[in-house]
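Every protein chain of the complex appears in place save one, which is left out.
Labels run A and B following the written order; every chain starts at residue 1.
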Amino acid sequence: MSKIINILLVGVGGQGTILASKILTNVALAQGYEVKMSEIHGMAQRGGSVVTQVRIGEDVHSPVIEPGEADYMVAFEQLEAYRWSHFLKKDGVLIVNTQKIVPLPVLIGAATYPENILVELKGRVEHFINLDGLKLASEAGNVKATNVVLMGVLSKYMDFPEDAWKNALVAGIPAKLLDLNMKAFASGVAEVK
Amino acid sequence: MSNVTNVLLCGVGGQGVLLASEVLALVAAEEKAQVKQTEVHGVAQRGGSVVSHLRFGDQVYSPTVRTGTGDILIAFERLEAVRYGHYLKPGGLMLINDIEVMPGQIGEYQPYPTGIIEFVQSKGFQIQEISATAQAKALGNPKVSSLIILGALSANLDMPQQAWERIIRKRIPPKLVDINLKAFKVGIEMAQARAQVAVSSV
Partner (left out) sequence: MTQEVGQRMLMAGNNAIARGAYEAGVYFASGYPGTPSTEILEVLSQHREIKAQWSANEKVAFDEAMGVAMSGKRALCSMKYVGLNVAADSFMVFPFAGTIGGFVVISADDPGMYSSQNEQDNRYFARLAEIPMIEPSDPQEAKDYLKLAYEISEKFSTPVLFRTSMRVSHSKGMVTLGERVKVGDSTSFVKDVPNWVVPIFAKSLKAKLDAKFAAITDYVETYEYNRIEKGTGKIGVITSGASYTYTKEILPEASVLKLAITYPLPKQMIIDFCAQYDKVYIIEELDSFIEDQIRVWGVTNLSGKDIFPRTGEFSPDILAKCLFNEQPMQDFSNEFNIISRPPQLCPGCPHRGAYLALKKSGALVTGDIGCYTLGSLPPLGAMHTSFAMGTSIGNAFGFELGGISKVAAVIGDATFIHGGIPSLIDIVYNGGNTTVVILDNSTTGMTGHQEHPATGQTLQGKEVPKLDLVNLVKALGVKHVQVADPFDQKAMYQAIKDALEHEGPSVVITNRPCIFARGEKQRPKTPYVIDIDKCTQCGACQRIGCPGVLPGEQAAIDDVSCTGCSLCAQACKFDAINLKGE
């Protein structure tokens, strides 16, 4: 890797974006790359928007990704995909979990959840894939493993060997939950044809 | 600033230095266009050294007196006269109350220095020693020593006596006014007697 790979993970507080980014960075570190990561996690616990920026390369300085610079974007929720889509490169890859989490303004009737987000995004982005991560995770054994499903999807687009991802899962996930997370990861991988 | 009079009052916390300088400042305020006075009074209550700067005239900017320019230095205690003596101009007037208040000791015991009067005389200042504290005790209240000192000072400044008396009446609590006025007059008399002695001994 002579250049830097920029990955953006976006979602809603509580969806596990931070754990996912930890797995991703562990994969990169194990492969000998330098990683810079930044997140703003204050509002995460309270259902606010969460963004994690991961930069991987041989020599990484800034931890911050600018709009139009993300090679990959993994969106854990539709509206968040829409909100951050301008960060993606023209030929970048957008992975969207189709889950909708209704934000407060919509709940109190002050706004409406936008329609046709997926159609919009598909039209704008060169490499687009959406999936029902929640359903796949549920089938693997627990809806909380949605984040690992999405990592499975991402792993198919990135250049790291699959074993590296599996090792990162073993290192990062408590033993008794490993089985279900491996299943979740595999179902994510299977989504990419 | 040609016609500015520079006065310093110094002594030990609790001796009435700041009260005296306030009275002097108030008198000057009635008579002069501009008066500036300043002190650092934090340690006054706790037996530390106290110095008050006072300047008055047509136009006064800085409240602090420059070293070597003071017209009059009034020391309520001997050691303080030496500590602040360098503020006095060559040949300036030094009024010294002739008591010695031992400083609080830090570390090794240091005796109260001797030869103070000889030393300040050797500097070429005009020295007037007054027994203000002794006289105040004779009057029945050692605390009026500061007013005796003010009386002696007033004899060396050209401000009307009525102004002094008016301010003393205003500033001092009513039941203490009489004894303080008396003390003030005693101070004037002491200064005038000394002047007469000086003249007659020529």
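One rule holds for everything that comes next: a residue touches a chain if its C-beta (ideal position, glycine included) is under 8 Å from a C-beta of that chain, and two chains touch if they have at least 3 such contacts.
What you see is a predicted model; the values in this text were computed from it and never measured.
Counted over the whole complex, the shown chains touched by the missing one are B. Among the residues B:37, B:97 or B:146, only B:37 touches the chain that is left out of the figure. Residues of chain B in contact with the chain left out of this view: 1, 12-13, 25-26, 28-29, 33-43, 45-49, 60-64, 66-68, 79-80, 82-87, 102-107, 109-113, 116, 119, 123, 142, 170.
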